[in-house]
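For this view, one protein chain was removed and the others were kept in their places.
Here is subunit A:
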Amino acid sequence: MTIAENDWSRREVLTSTAGGLAGASLALPGSALAETRQYEALDVRLVVNGTAQAMRIDPRVSLLDLLRERLGLIGTKKGCDHGQCGACTVLVNGRRICSCLTLAVLHEGDEVTTVEGLGSRGALHPLQSAFIANDGFQCGFCTPGQICSAIGMLDEVARGEPSHVSDDLLAPVLSDPEIRERMSGNLCRCGAYPNIVAAIREAAGEMNA
């Protein structure tokens, strides 16, 4: 096993001396040293909406903040920033996750799809069209998350993954109660839920056709 003991010690020194503050910090007692410890920027490469990105970032940056603040992909929204509202939902390697509850540096090599990567003005994704056709929103703030979540959710159903309301764990069938349960991680402050369910139901039918 290579723990790289020397490497670790070097990091300790680097992290505690990096930046302008730190010249004096070595002379401080241990607790003060910890207080002034700086982060060590890390390299991360990911593919966002088909485009390779390489960045050096503070490890504290969430995937959400990387998308919005570094890449300017502001379609993905920050609602609660704690995984409770689903506005930040994106697809990572095809699976829906809350981008606020993960660090960008944990996604080395991953493929990220945001609402910007789903379709274009002339060729919307079937779920985008269905949300428009069914009035699946009012203010629209939760919509990018709803749409990314619905895409991931329909894939989960297609793979046969069960939900809390599946009568038969081995053969779940998409129904309105299934859509509602499976989309419970996406809140809509305007309460457009009936139309969101209708949009997803319609798009699911079209995508299967």
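Please note the rule applied: contacts are C-beta pairs under 8 Å (C-beta built on N, C-alpha and C of every residue); 3 or more make two chains touch, one makes a residue touch a chain; residues count from 1.
Operating definition for what follows: contacts and distances are computed from a predicted model.
S.K.: Determine which name in "Phenylalanine--tRNA ligase beta subunit", "NitT/TauT family transport system permease protein", "Biotin-dependent carboxyltransferase family protein" or "Xanthine dehydrogenase YagS FAD-binding subunit" the UniProt entry assigns to the undisplayed chain of the complex.
M.R.: From the choices "Phenylalanine--tRNA ligase beta subunit", "NitT/TauT family transport system permease protein", "Biotin-dependent carboxyltransferase family protein" or "Xanthine dehydrogenase YagS FAD-binding subunit", the unshown chain carries the UniProt name "Xanthine dehydrogenase YagS FAD-binding subunit".
S.K.: So one chain is hidden, and I want to know which residue out of A:Asp135, A:Glu161 or A:Glu206 touches that hidden chain in the complete assembly.
M.R.: Considering the complete complex, A:Glu161 is the one touching the chain left out.
S.K.: Tell me which of A:Glu40, A:Glu69, A:Asp176 or A:Glu206 is the one touching the absent chain.
M.R.: Missing-chain contact among the listed residues: A:Glu40.
S.K.: Out of A:Leu66, A:Val112 or A:Met153, point to the residue that touches the absent chain in the complete complex.
M.R.: Of the candidates A:Leu66, A:Val112 or A:Met153, A:Met153 is in touch with the missing chain.
S.K.: Which subunit A residues touch the hidden chain?
M.R.: Per the touch rule, subunit A residues meeting the hidden chain are 1-3, 8, 11, 15, 34, 37-40, 42, 59-60, 62, 81-83, 86, 89, 95-98, 101-103, 105-106, 108, 149, 152-153, 156, 159-164, 166, 169-170, 180-186.
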